[in-house]
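In this view, the complex is presented without one of its protein chains, the others remaining in place.
This part shows subunit A:
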């Protein structure tokens, strides 16, 4: 059974594999299609942010609405009885070029990111700094809706990445205290106590993204999801990431169905580069825009 959310593209005579999910709630069987590993390069990962319902923070405190994260986790656990895959945590700190704070600053803003994904890459912090200001690959909500969201990004020219140990945390304080003419801290985000599941050939990580530093500290920004296809390996070169992203989106739409989660304003970052560094760039891209 296909509900029509799947963009079906019969390219190169590729036969798609189908994974069946039995929705235990409504008894319907849902289908996720994946491309066989020898044809398409996988895994590619798609990141999705479902923004928290906006509004006056004080009024939200008085009438708390359930966060999309807990709603979604409950929904997935009930509907698909997925295999738990452990915790999902994240820390992201962003600095911006000090000169960009001046009025009339024309050049695109440059960033330095500090990203830690303890559940995936323990003990490491990824530091990415803009090599030349380029536009991100975050798709606008309306582009996503009609599936036309493909803004190609030059993955090589965007961020220069280095890896440093997470502890001791020496480089971030150095930038803050000793490089203030160049960089100024902007905001920090954190996911604590997120969850990871295995559903069919997909691994999904879900966590609540909170502002942990800067303006609006403590506020929930939204629900952060990482969707990874588990077939294939990183070494394949000739992948169709767009197709893959479409499948990930379709899979995600399926997961959301019936959850009651408000998906307006949803943001997604497609894979731009394979492997670990590609994922790191995706995260940095998404979290740079997480502040509206």
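Note that contacts are C-beta pairs under 8 Å (C-beta built on N, C-alpha and C of every residue); 3 or more make two chains touch, one makes a residue touch a chain; residues count from 1.
Note that in this section contacts and distances are computed from a predicted model.
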Name of the absent chain as recorded in UniProt (options "Probable cytosolic iron-sulfur protein assembly protein 1", "Mediator of RNA polymerase II transcription subunit 18", "CLUMA_CG019123, isoform A" or "Dynein intermediate chain 2, ciliary"): "Mediator of RNA polymerase II transcription subunit 18"
Contact partner of the left-out chain, one of A:127, A:209 or A:286: A:127
Option from A:87, A:161 or A:263 whose C-beta touches the chain left out: A:161
Hidden partner chain, residues of subunit A it touches: 97-105, 107, 112, 124, 127, 129-131, 160-165, 170-171, 173-174, 178-184
